[in-house]
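Only one protein chain is missing from this complex, and each of the others stays in its spot.
A and B label the chains in the order they appear, each numbered from 1.
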Amino acid sequence: MNLSIPCYWREIPYRYRLEGVKCDNCGKVMYPPRPRCINCGSSKLSKYKLPETGKVLTYSVLYESPNGFEYNIPYVIAIIELDDGTKLLSQITDCPPDKVHVGMAVEAVFRRVATSGDKGIIAYGVKFRPISP
Amino acid sequence: MRKVAIISAGLTKISRHWDKSLQQLFAEALDKALASTKISKADAIFVGNMCAQDLSRQNNLGALIADYSGHLPATSIRIEAACASAGAAILTGYMAVASGLYDVVVAGGVEKLSEMNTKYVTEALGKASNVEYELFYGASFVSLNALMMKLYMETYGVDRTPFAEFAVLMHKNASVNPYAQLPFEITLDKALSSEYIAEPISLYDCAPIGDGAAVLIMCPLEEARKYADSFVEVAGIASATDTVDLASRDDILLLNSTKVAAEKAYKMAKIAPQDIDVVEIHDTFTIMGFVSLESLGVVERGKTPKYVKEGVFEKDGDLPVNPSGGLKASGHPVGATGAYQVAYLTLQLLDAAGKMQVPSPEYGLAQNLAGTASGSYITILKRAR
Partner (left out) sequence: MKPLREVGIVGWGSYIPKYRVKIEEIARMWGKRGEWVKDDLLIEEKAVNGPDEDTATMSVEAAKNALKRAKVNPKDIGAVFVGTESKPYAVKPTSTIVAEAIGATPYVLAADLEFACKAGTEALQCCLGLVASGMIKYGLAIGADTAQGAPADPLEYSAACGGSAFIIGSSPSEMVARLEGSASYVTDTPDFWRRPQQPYPSHAEAFTGDPAYFKHIREAVQALLSELGLKPSDFDYAVFHQPNGKFPLRIARQLGFTKEQLMPGYLVPWIGNTYAGSSVTGFSAVLDVAKPGQRVLLASYGSGAGSDAFSFVVQDAIIEKQPLAPTVKEYIERKEYIDYAFYAKYRGKIILS
């Protein structure tokens, strides 16, 4: 896998700290952030910190991966619905694939996502793990 | 704005064409299309393609194709809209003719997925997603569709059976399609027991990886008789977009780009969804076929499993779906698929579809999607009288 340094670097605040934007005009929350609202097109947007807990809306267990993720097979991709209703996609970690279920309560954790080969950078992001009872 | 006709379609078989490059494959389809017309050269070429730069290391495909297919110095433009590249090329061809700037144009697509190993193909196809927020986390294109399938199953309380039944139908249709990549029937058992790629999507829920080129020749409707003995009318054509990343959509099981584009196209053709007699929809995965039907306004939300079971979508049913075998069994040479769909419908409306023929269709609708429906390209063809 070949990561672009500038592409990785510019997403750091949004990925590391779950920062999105909220439209001042219509209230739509967007993650990833966009320069204009996907709902009303307004450019009046404020920084918005997403909640770090939510539940699994849907998920899939991958047995074949894109380049660079072979070592993680089998791994779980999910769409998580955070406590404020915002949805985002990420991996489920710290959980055997057969224990993941729709509705599972999860919390955000900072984890390694991939590396750009042996010589390139390490890509970090936010994954979700089940909340211990 | 002039009305536009399609006077001919040329298709190659979909398979692994080790012996032909992108430009050679396109030239083959183009020659086939030109053969049944009185035209030797078009004014412009619009070629859809998604992966040339990733898998064949080739950009500047428009010029290269004009070069290799004997069309210098005509206009030739490569159009990329992920798996809807050909649908977008057809829309562009339509706009070129309707505007009056061009008279006879070639619109189609070509793709060669066999040029590199599977993991590179998976990575290339993954670029249709929001790369920094979906592919970044290892979400292959298959897995994004799997997320929709899981949600569909949970929402409507169905298991994998209806999806497998749809795959069986696709294979049955493809078994009499001379262009299909997988022209053989499968049993329900085989479909249900195939291994998972991204659970719950299994091998038989997925379109195969293959190569192909398909081409339509378009001209003003008024002049069609000058160039060919038979033709069909493009009655409606439209496209729309949606968020690229799946999670940003309010209703993950509604393809809003398909809904919006279809409404525009029905309006332009002055028809209602019920007037459509045959569809070629974008079933990259069986789930995508389901939500496509439910977003086109031809099937109510959640009802596809019921209609699959009842045989509504068979060639002799109330609404024949993918008599070609669809992406699932005819094949999905990504950037060319949209052109195959329109080519198959053209054959249907000319009563020239051979064993694939559905009884006397009047209107056909093709639905071509980009990624997980971040773009939809709808083409409605009408029998010319």
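Simple rule for what comes next: contacts are C-beta pairs under 8 Å (C-beta built on N, C-alpha and C of every residue); 3 or more make two chains touch, one makes a residue touch a chain.
Since the structure is predicted, the reported quantities are computational estimates derived from the model, not experimental observations.
Taking every chain of the complex into account, the omitted one touches A.
Touch with the chain omitted from the figure is made, among A:E70, A:D83 or A:D98, by A:E70. What subunit A contributes to its contact with the hidden chain is residues 12-13, 16-17, 70-72, 91, 93-94, 96, 109-113, 122, 124, 127, 132.
The definition used in the following text is that only the chains that are shown with their structure count from here on.
If you average the Cα atoms of subunit A and of subunit B, the two centres end up 31 Å apart. By the touch rule above, subunit B contacts subunit A in their complex via residues 118-120, 122-123, 126, 130, 132-140, 142-144, 146-151, 154, 195-201, 243, 245-248, 252.
By the touch rule above, subunit A contacts subunit B in their complex via residues 1, 7, 11, 30-32, 38, 57-70, 72, 75, 77-79, 87-91, 102, 113-114, 123, 125, 127.
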